[in-house]
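Only one protein chain is missing from this complex, and each of the others stays in its spot.
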Amino acid sequence: MTDTNTNMRLKLPITCFILEIILIILFGVLVEYDKETDARKWHHSNHSEYDNDFYYRYPSFQDVHVMIFIGFGFLMTFLQRYGFSSVGFNFLIAALALQWATLMQGFFHGMHGGKIHVGVESMINADFCTGSVLISFGAVLGKTSPVQLLVMAVFEVTLFAVNEFILLSLLGTKDAGGSMTIHTFGAYFGLMVARVLYRPNLHKSKHKNSSVYHSDMFAMIGTLYLWMFWPSFNSAITAHGDDQHRTALNTYYSLAACTLSTYAMSALTAHDGKLDMVHIQNAALAGGVAAGTAGEMMLTPFGSMIVGFLAGIISVLGYKYLSPILESKLKIQDTCGVHNLHGMPGVMGAIVGAVTASLATKEIYGDGLEDVFPMVAVDKKSASYQGGIQAISLAVTLGMALGGGLLVGFIMKLPIYGAPSDASCFEDSIYWEVSSKKLLETSKLCICPHQLLSLETARVSRS
Amino acid sequence: MTDTNTNMRLKLPITCFILEIILIILFGVLVEYDKETDARKWHHSNHSEYDNDFYYRYPSFQDVHVMIFIGFGFLMTFLQRYGFSSVGFNFLIAALALQWATLMQGFFHGMHGGKIHVGVESMINADFCTGSVLISFGAVLGKTSPVQLLVMAVFEVTLFAVNEFILLSLLGTKDAGGSMTIHTFGAYFGLMVARVLYRPNLHKSKHKNSSVYHSDMFAMIGTLYLWMFWPSFNSAITAHGDDQHRTALNTYYSLAACTLSTYAMSALTAHDGKLDMVHIQNAALAGGVAAGTAGEMMLTPFGSMIVGFLAGIISVLGYKYLSPILESKLKIQDTCGVHNLHGMPGVMGAIVGAVTASLATKEIYGDGLEDVFPMVAVDKKSASYQGGIQAISLAVTLGMALGGGLLVGFIMKLPIYGAPSDASCFEDSIYWEVSSKKLLETSKLCICPHQLLSLETARVSRS
Partner (left out) sequence: MTDTNTNMRLKLPITCFILEIILIILFGVLVEYDKETDARKWHHSNHSEYDNDFYYRYPSFQDVHVMIFIGFGFLMTFLQRYGFSSVGFNFLIAALALQWATLMQGFFHGMHGGKIHVGVESMINADFCTGSVLISFGAVLGKTSPVQLLVMAVFEVTLFAVNEFILLSLLGTKDAGGSMTIHTFGAYFGLMVARVLYRPNLHKSKHKNSSVYHSDMFAMIGTLYLWMFWPSFNSAITAHGDDQHRTALNTYYSLAACTLSTYAMSALTAHDGKLDMVHIQNAALAGGVAAGTAGEMMLTPFGSMIVGFLAGIISVLGYKYLSPILESKLKIQDTCGVHNLHGMPGVMGAIVGAVTASLATKEIYGDGLEDVFPMVAVDKKSASYQGGIQAISLAVTLGMALGGGLLVGFIMKLPIYGAPSDASCFEDSIYWEVSSKKLLETSKLCICPHQLLSLETARVSRS
């Protein structure tokens, strides 16, 4: 591939303009305010202004929004020369995906008289779907052009909506925090795309596929926002009342326990007993993923902590031992290790959810059973039926993700999107104006003692 | 100007102490708790604790607060050597402005029996007014002393409050998100100040008036917080219920569409089809500005997206083609390009608001018309009258901003505030302890491969 190929002068504008114009037209034809956002409809019925769902969902929405744009965006800035792309492409594809998701999710489960109704709940759901795309982005980080990513987003959002429809609407699966719909789907979809886009000569840019001191600090911003707001994520669309409250609480404990086991495993497995930033940045979040399905159930703080504790262990072991095998044996180059953060913990969360669901009784949930398991409470199915549905949903999700990723991977492999060459992967300057020339001109030298080299050492190494 | 001149040893403490002591005295004389924050008054009437407006405004307030201190502060850290000043002066003048704004806005529209009442609504309004000052700060960034900025803040807050009073109280203008009162006013005020403070020899510090890799990363923190929380900003003081909900929704779509058009235009106009961080950091926010007036109206998602889409295009074009002309022809050195982010999109937002208002009907708004357009619903004015008022308000705002900026610019030009010399603009070390000496002493060298230069290249350039 030549420089001409990665030139985005026409490719990116054409793609963005066409997609956005299609979106605007479809929104014009299909989308209208829901009852809570429409001036006439809201004021038609008789209720207090304070009953508007805005007040009970919007703070959660904003927390989720921060996770999507700051959390995912900065988590991926750990690469030394890929900060602009990490946070910038994250921004671009998220802005596209949330619009497209509004249409796709609305089409499958938000239609009212031929119109898609939008409000704070559709905003949260769209951000959730976007999260799934950003997980897949993590698997191919550094090896794709922005146009390729936009194409991936369009297809993945569509398939996400189909899978979500099968699970939530057809099967009656419970998955409020998206262990299956978001994490498992996003991770395995992305891994399959990475497999199809396998680059045998990626070692050419290997020296750039790592972090430096400051890029790790930026990544910690992403990690911490994801960690702090994960309770909001998992509880954002559960039923109101005790359900939201309990989900947030369970997730909080799962994450706390996960952090302890992550630090323990990182020191245990890493070189010289030193902590590895990759583990801290990622594995400490696995507890949030693993509590995504069962978080709204009566998992108890005790159960949540066990789940988080194990998720942290599994995730660090994945980074340490499984990722190298995935690359060498299965030819999956998973830049961010999404298999360890979203893949395995997502599957684990699905299984925990299936088990917890199958143990549900009227005695434990009381009248709250209807909120959590309407199939059991209203449709009189047994709890083990619900558990079975949960297990089937995991299988469906894995199938959809792997099949979809395979298909979309081949679409993304077409040599028309301006993907970077093997040697220019993990490199901002392919797609961004980077101020390197300016730097030479101004002839200023950064003397900043962050690193371990003394000037003396430096002299020796140069002479 | 000499170093003695920029010495802040006495100038800054005297200014801060005098201003703060005046503020404290005036607060002692004039300010009291409103009904919702006063223990006696609140408990005097009969209502649930949960009816307190705290629960329906405070989350929005905190989002706005983050935009003011993190959003604006970090957005301006893009300059390579001006991070301390960007975030630090932003902090200082915001802390002053919000106190002064409480008094000025209270004086004009919060007096109750000779006392200014304060609570969460006054907090939001004060932050809004502060935002306007920070926009003006962006136009003069790097070229002013902290004392100069404090002086600007005092005068600008006062004029802001007058303009806001004319619009909202006298004319009955609708401008919940402040396309006119905040953005248009702040931008044109700041541009006029920049014009008065024109420095013909600013090229002396030109090499510092640009970004480096990490400073652009810090700026993205500011950008993303502004982008994510803009829906909260525009909806923070609208009527409760559907109004707040709808405003947030409209702003969300406007921003999403704006992001797509910004990326498209950046690649289309920039060198070699590479994305320019200046555009991404700024123009992607224009959709929030442009939805500031019409956001609370029945703009529809479709309309919001069109507005955002166009705002992004206009803003990038402004950065690319208009800013150089402003500097060369009109002698306006607009450091952050506030004309492109707040000026033009603000005017656009005002026009969109005027048009949307003039199209309002009872059929569309139902009984909600009273919340959005009380003049139309209660005072029986026509919608086109409201539209006319909106248009007049834009003219009033432009006049107040330009006239006020001219006046305040001349006050700021007095050579008593310790402004930096032309050669020491965009430079933290004039006003801040910077650890340069310490660095030499410790003799440590930063070897961090963020940039594109190999050691080999560096060797050549030095030999």
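First chain written, first letter: the chains are A and B, and each begins at residue 1.
In this text, a contact is a pair of C-beta atoms (placed from the backbone, for glycine too) under 8 Å apart; a residue touches a chain by one contact, two chains touch by 3 or more.
Only a predicted model underlies this, so the values are computations on that prediction, with no experimental measurement involved.
The omitted chain makes contact with just one of the residues A:I18, A:L170, A:L275 or A:A395: A:L275. Here the missing chain is touched by one residue of A:H44, A:H112 or A:H207, and it is A:H207. Although one chain is not shown, part of chain A still touches it, namely residues 51, 55-56, 59, 63, 207, 210-214, 216-217, 220-221, 224-225, 227-229, 232, 239-246, 248-249, 252-253, 255-257, 259-261, 263-265, 267-268, 270-277, 280, 284, 298, 300-302, 305-306, 309, 363-369, 371-372, 439-440, 442-453, 455, 459, 461. In the full complex, the hidden chain is touched by chain B at residues 7-13, 15-17, 19-20, 23-24, 27-28, 31-33, 36-44, 49-50, 52-55, 58-59, 62, 65-66, 69-70, 73-74, 77, 80-81, 83-84, 87-88, 91-92, 95-96, 98-99, 118-120, 123, 146, 212-215, 218, 221, 429, 431-436, 438-442, 444, 446-451, 453-456, 458, 462.
Keep in mind that, in the parts below, only the chains that are shown with their structure count from here on.
The geometric centre of chain A is 31 Å away from that of chain B, both derived from CA atoms.
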